[in-house]
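Take a look at this one; I'll ask things after.
Missing here: one protein chain of the complex. Every other protein chain is in place.
== subunit A ==
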Amino acid sequence: MSCSKPDILWSPHHPDRYVICDSELGLYRIGPAGGSESKPGTLPLSDETAATLLAINSDTPYMKCVAWYPKHEPECLLAVGQANGRVVLTSLGQSHNSACKELVGKEFVPKHARQCNTLAWNPVDSNLLAAGLDKHRADFSVLIWDISSKFSPEAGAATAEKIRLSSLDLDSSTVVTKPLYELGQNDACLSLCWLLRDPKLLLAGMHRNLAIFDLRNTSQKTFVNTKAIQGVTVDPHFHDRVASFFEGQVAIWDLRKFEKPVLTLTEQPKPLTKVAWCPTRTGLLATLTRDSNIIRLYDMQHAPTPIGDETEPTIIERSVQPCDSQIGSFAWHPSSQNRMVVVSAANRAMTDFTVFERISLAWSSTTSLMWACGRHLYECAEDGAEGLKGTIEADIATKMRQRAQSRYGHDMVQVWRNHVLAGGSDPQLKSLWYDLSYILQYCQGTPQDLQGNKQSMVYSGIKNIVKTSSGTSESRRCWSGSERQADVPQFHSEERSLALRLCGWTGRGSDQDVEPLLRALEQEKEWERAAAVALFNMDIRRAIQILNKGATADKGDLNLNVVAMALSGYTDEKASLWREMCSSLRLQLNNPYLCVMFAFLTSEPGAYDAVLNESSVAVRDRVAFACMFLNDTQLSHYVDKLSGEMKEAGNLEGVLLTGLTKDGVDLMESYVDRTGDVQTASFCMLKGSTGEVLKDPRIQCWIENYRNLLDAWRFWHKRAEFDIHRGKLDPSSKPLAQVFVSCNFCGKSISYSCAAMPHQGRGFSQYGVSGSPTKSKVTSCPGCRKPLPRCALCLMNMGTPVSNSPGTGKSDEKMDLTRENKLAQFNNWFTWCHNCRHGGHAGHILSWFRDHTECPVSACTCKCMQLDTTGNLAPSDSS
């Protein structure tokens, strides 16, 4: 604690005050930072707190160490140890009350001048102040002063001395020269602390040993030889535990076994400057080394645990970095949890800093976050009114859960509607489900005998369709409804018209009419797109008409009229002003469809890059456009390039091009890689893929992962529905029967006779079910005709239809007749406990366990219903 290096002391009584001492003493008050930026003299300590300088005391030069008087009154009394060994009492910014006045300015002077290294107030008898001094020949180095003592404690012997002193000091009444106790003869004292277990004991770090002095018997001392004699300090929570250090090593001592340190901490490369126990938590020791910007923490709160014959305390070592600059010193706040103020070595910059407990955390499967901080648990649930919702609304896990609940993917009739079930806000999903919808529509529209070859082609995507194209014819079409000549070459082939159908431009049947699409688009108020489609079909008048309609419609955009006006001025004159203006001004149009309309009109035939590469225009429109206006080479080149891009980006719009081939799986793979949306991947692949593609391990992997997700969310009903759905589309996925019941006597399966019949239950054996009238009741084994086991409750052989059990006679259950009827067949099922192997009719067993926990069979204590914890969980999607 040299004067160049600052140190910090917290006030023992005011939780918001501390003193920084370097060459002078500065008293600060800490407070909230809010709005105090304007106030002069405040120093920001952290985001929330700032310090105000209250007082400065520079009366005492050559400060070596400072200690704050521990009692309430007088407050703000400080003892300062000086380089010449004197100890001065001083005060900071206090109105001098009587008690204080008497003490402030008092000096305690050792016989021989040498540096004062350390000061310590006795925590109980606060009149006692211990000072540790450097060595001076055979003089004592630990002096204990009584601050209440007058200048001459002993009248006789001190008289001569008093005379001597009065010549030195003018105001001799404030100078005390006679210490109460003198200890540590012929030695130096580097650190001191009073022991908390007994206030008569003083622990001192002497030159080469740690010594415990007892004030009741000053002639004796307990000591242990060690180098670790600096910075002795007692753990405030464990009074027998003491820390001290030497160079870079900290030693932890147990005063009950004082012979050797119980523990030495890993040595630091640089010498330590401060070691302090945290006053608010047991066993937390903070250490600081020279020229460092980190504080190292040792968590020793775990009492030594005997394992075998060794003992070894647990230490969790951590380091924290309160500020960027090098730390001069730090001090724990006496009462605030794990809080400290840090002062930098160079410029007295201070930081308010809290050491946080290490937080462990975990996500649940339903996206709620739990974390543990210290001894506390916090949960941030997704489904709360507030909480995580705002931050992670768009997460795919939440989306998939919502979509699963809205039966996303299950609409088999109107396949395109699935994107509405998904929320209707994702353009990629919309495109995907329309693609699938058009494919399926085409398959349904084609007569059975024509399918085969065509159908596989439909699934293989436009990329493959246009490749097989042959016999393309070229035609030049005029603008319909316009007298002007157009010189735009258009291409036709059977494959191209198929592609147009898959793009959704032309409908069912052989006619190439886009009118149904235009009307649908008008209905959905997609005016710009409708106008563009009309224009690409060489119907400029229709396009203008659509735009007009759009401008006059509800909430229509009047600018559309302006666009229509511009459109009507179209001329194919190469050098016209119209053309010049349109090609430059079109780039300022916000709507991509309006933009490509003018791009089309101002382009040279065959050079439509501005249309084809406009990425905000839907892929289906660009592809349809390409199918009309690009020749075979250009078209296949364009489609190849575009599908490559889509695959790279995992853009589902590209499914139109790749189809649901292996290419499509590649595209879907990069979609899943990007989004994790295995739900869409599973449904899409099931819906549109042929058996061969479905065998791709990647698809199976997505399906498994999706089923696993549903299970984790306890969407068991949804999972089962998904399995049923999957079984319909991919019959190979149907699981085999899971359970067989064999006869006790002959060992043959008793479902043997049922197996020949059409499969009814899924994995359960059914007996006596009235479902098929031809089927006789089976109460005995079909193999050996021995009777089947009896129901534990009604004592009838299994296979006998269940009679009303007493449980079902209850009035409240009668109410729900339809439900009972639904369950009637289930009531007849044979069920048993896998643990005790007792069983009976499912209905009887269920009603028994409504009121009982143990098995209905006498002397069987099996708690059948509680054995399976998962079985007791309710599905979260029961609907």
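Keep in mind that, in the parts below, contacts are C-beta pairs under 8 Å (C-beta built on N, C-alpha and C of every residue); 3 or more make two chains touch, one makes a residue touch a chain; residues count from 1.
Assume contacts and distances are computed from a predicted model.
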item: Per UniProt, the name of the complex member that is left out, chosen from "NIP7 nucleolar pre-rRNA processing protein", "1-aminocyclopropane-1-carboxylate synthase", "SEH1-like (S. cerevisiae)" or "TATA box-binding protein-associated factor RNA polymerase I subunit A"; value: "SEH1-like (S. cerevisiae)"
item: Full-complex contact with the absent chain, from A:124, A:587, A:724 or A:867; value: A:867
item: Selected from A:280, A:559, A:636 or A:705 as touching the chain missing from the view; value: A:705
item: Touching residue (missing chain; options A:124, A:359, A:412 or A:724); value: A:359
item: Selected from A:395, A:645 or A:877 as touching the chain missing from the view; value: A:395
item: Which of A:674, A:785 or A:837 contacts the chain that the document leaves out; value: A:674
item: For subunit A, the residues touching the chain missing from this view; value: 33, 47-48, 301-302, 305, 307, 314, 318-321, 354-381, 383-384, 386-392, 395-397, 400, 669, 672-676, 678, 681, 697-698, 701-702, 704-705, 709, 711-714, 853, 863, 866-867, 869-870, 873-874
